[in-house]
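Pasting a structure here, questions to come.
Only one protein chain is missing; all other protein chains are in place.
All chains are identified by letter, namely A, B and C, in their written order; residue positions are counted from 1 within each chain.
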Amino acid sequence: MSNVILTKNQYGKAENRVVRITRDTDRHEIEDLNVTSQLRGDFVAAHLEGDNGHVVPTDTQKNTIFAFAKDGVGSPEAFLLRLADHFTSSFDWVNGGRWGAEQYGWSRIDDHDHCFYRSAPETRTAVVVRDGDDTTIIAGFYGLTVLKSTESGFKGYPKDKYTTLQETGDRIMATDVSTRWRYNSEAVSTGFDFNAAYESIKASIMSSFTDHYSRALQETLYKMAQAVIAAHPEVEEIKFSCPNKHHFTSDLAFAGLENPNEVFYAADRPYGLIEATFAREDANSAEGAWVGIAGFC
Amino acid sequence: MSNVILTKNQYGKAENRVVRITRDTDRHEIEDLNVTSQLRGDFVAAHLEGDNGHVVPTDTQKNTIFAFAKDGVGSPEAFLLRLADHFTSSFDWVNGGRWGAEQYGWSRIDDHDHCFYRSAPETRTAVVVRDGDDTTIIAGFYGLTVLKSTESGFKGYPKDKYTTLQETGDRIMATDVSTRWRYNSEAVSTGFDFNAAYESIKASIMSSFTDHYSRALQETLYKMAQAVIAAHPEVEEIKFSCPNKHHFTSDLAFAGLENPNEVFYAADRPYGLIEATFAREDANSAEGAWVGIAGFC
Amino acid sequence: MSNVILTKNQYGKAENRVVRITRDTDRHEIEDLNVTSQLRGDFVAAHLEGDNGHVVPTDTQKNTIFAFAKDGVGSPEAFLLRLADHFTSSFDWVNGGRWGAEQYGWSRIDDHDHCFYRSAPETRTAVVVRDGDDTTIIAGFYGLTVLKSTESGFKGYPKDKYTTLQETGDRIMATDVSTRWRYNSEAVSTGFDFNAAYESIKASIMSSFTDHYSRALQETLYKMAQAVIAAHPEVEEIKFSCPNKHHFTSDLAFAGLENPNEVFYAADRPYGLIEATFAREDANSAEGAWVGIAGFC
Partner (left out) sequence: MSNVILTKNQYGKAENRVVRITRDTDRHEIEDLNVTSQLRGDFVAAHLEGDNGHVVPTDTQKNTIFAFAKDGVGSPEAFLLRLADHFTSSFDWVNGGRWGAEQYGWSRIDDHDHCFYRSAPETRTAVVVRDGDDTTIIAGFYGLTVLKSTESGFKGYPKDKYTTLQETGDRIMATDVSTRWRYNSEAVSTGFDFNAAYESIKASIMSSFTDHYSRALQETLYKMAQAVIAAHPEVEEIKFSCPNKHHFTSDLAFAGLENPNEVFYAADRPYGLIEATFAREDANSAEGAWVGIAGFC
């Protein structure tokens, strides 16, 4: 059975729930993250021979995450970069890895100094992929549900024997925005404000959802991408994976009622699923960094 | 086998996802609900003899919900009351039932006329229980996560051989507020503003989370109940079912670091679970209306 | 604000994930539980005055659960009874409580001595409620999905203006069986084999799903109850809360195809929801023990 080879591997500790309170003054700050660390490098012996001499324990990776949080988080991207630097510089055989984080958003209750509620509808994401000297930073979010109650339709599509859908010029369009964007090498260097960029990109996406009649979700995703890339020079490419959350008009004829787009049934499954990647025209390619990220093309 | 009797039953259609758009003007409104209808009455023959002569189909209940939405929703409580009136007056053998709804909160994107995002961290709940001439209305919400990063402790508890917990005067206290309150008969009558009451009660709960040093989650629940009942004469009783979401201080001694309540590990399970019912001193009892509502004592 | 009173409360540690390996011989046994302990009694001072003198810490309850597991589990019911005895006898002010468990079923891989896979489709449940000298034991399970592809229909129901459903004599009937049954006082006494009873009652329910043409899910629930109560003298009453998981026949006329109940679309929501309680004719009532158990009437 010598003909089976290990072609790729990564391992680590997943979903470390780190909460960092900054309490230098009475007005506390909270950072709430779910951090995953995975190392890549020479781990052949562990798989083929049961030799763990290179296997930095996942427990050690966990401990490192919590110890590094003592020095502050700052932004998920900056925090993951520090982890990447540490692991690849500390162990000769670790030449890369993948570090990921989710961040949950909190607001103050009544502007209180140390009382908060979890307020953000979306979950922020960050991924740092290190491969030798190359570092890729992918940011994003998921779970932001948006809906427009008019100014959307779907017409002009091809028909065949399996087509029963009726064309419409007025419908509800709704989706859960799931998106990831890749920063350029400039952003990787120290000093970029990932938190400000995040807020600005999210605002661009939300605003561009509102500013046009949508002839299909595909068109709207393009307009979102345009808005983000035009306003954010550090963004090389952006991906969307967005369900078309169908809202069907209830047929109330049985009760003698008309229903001019007032009463809808919100369906769970099946749903449309629209995925697209948009890039700055001269962007470099970084295909490898996206491997293992679910649900994007 | 004649000795098996049907003692209680209810049936209907669950989780009807109704979205109502009010579009009388260009500035649309959205109401987004998940409605369940269940009937009670004489359904013995269906169970014992397979005679469906009394079984108003669950499909008909669904149709009724969507048809009634054509006339508007207003508030989940008012909408459920209309359903209760309809079913108990339309079928002789239906003498009661249970109608429930969840409502999801949306906000406008950039104050737009017809573009919205789902913003509310909590899910609003409403239940109407009808039993002959009696009607009980229970409102509430779940999923509101709150946290105070100081001004809470836990001391003075009894110790036995199984006790290893250390007393503390400063910790994180966090919970997901899940609460239900019962309105008095005055609120049941036409005209009460359930939406305004909901917002006011939610604000009372959040504010009273902030205004004291908490010696245990039990004390904080009492203060929340006090605030709600004092300010809202229509509320007869209020129940809480609140996890103590543990945030453990990371022991960073291995790295030579102190950790004065700055870095925490947020644990999933097990968790403390504190449940309590508080009532206005002279409140009537309505135990029966709470049957089947999970997770409250 | 002296007019707010504490009417009921319980508190403890929820979802302690206890795995017990019995390894007295090379052939190991595994018991895998999720245990919740909640105490009732005199805890007024904790709520009203922040005095924790009576508050046996939830952490201590957790420790006790794991320490008691050292002496073996046996059955979830027996294990919870030991916890109930311990807490009510150890602390004067604890006069009752609620102890619950889920149990997950494992099978051996290739009849191996110490390698297992999680095999049970259903989750077993157990609840012990202690109130002074009274003890109630409620067992059950959830998550057992059953389906019959013929021999079920729905006819003879009342019609009104909201009715659009067509009668049918052949359809798919499917449900996720969620059930809880209460044992009589004899079973509470030492020595009853709760594990054998569980397997036998589950088998009764599954078999009685198959043995008749079902005119509605209501009729099938009654037949299940009959089978359980007839064959198990220790069972006083049994409750079911069962969705009607709709499988709609696809209309394939658009493709020129007939569909004689061969191709179905399995819908998520809404779903029928049928709940019923059946009791032995001379059963005593134990309503209070069911408070807080979700989804049963």
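Methods note: a residue touches a chain if its C-beta (ideal position, glycine included) is under 8 Å from a C-beta of that chain, and two chains touch if they have at least 3 such contacts.
Everything numeric in this text was worked out from a predicted model, so none of it was measured.
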item: Among C:D131, C:E151 or C:D193, the residue in touch with the chain that has been omitted; value: C:E151
item: Positions on subunit B contacted by the hidden chain, ascending; value: 161-164, 254-256, 268-269
item: Residues of subunit C in contact with the chain not shown; value: 16-23, 28, 30, 32, 63, 66-67, 69-70, 106, 109-110, 112, 114-119, 121, 144-151, 172, 206-207, 209-210, 247, 250, 252, 254-255, 257, 259, 261-268
item: Positions on subunit A where the hidden chain makes contact; value: 1-17, 36, 38, 40, 43, 46-60, 62-64, 67, 90-91, 98, 154-160, 162-165, 214-216, 218-219, 221-222, 225-226, 229-230, 237, 243-244, 269-282, 287, 290-297
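The rule we apply is simple: only the chains that are shown with their structure count from here on.
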item: Closest chain to global C-alpha mean, per-chain Cα centroids; value: B
item: Inter-centroid spacing, subunit C versus subunit B (mean Cα positions, whole Å); value: 22
item: Length of the line joining the C-alpha centres of subunit A and subunit B, rounded to whole Å; value: 31
item: Centre distance in Å when subunit A and subunit C are each reduced to the mean of their C-alpha atoms; value: 38
item: Multi-chain contact residues (two or more partners), subunit A; value: 254-255, 268
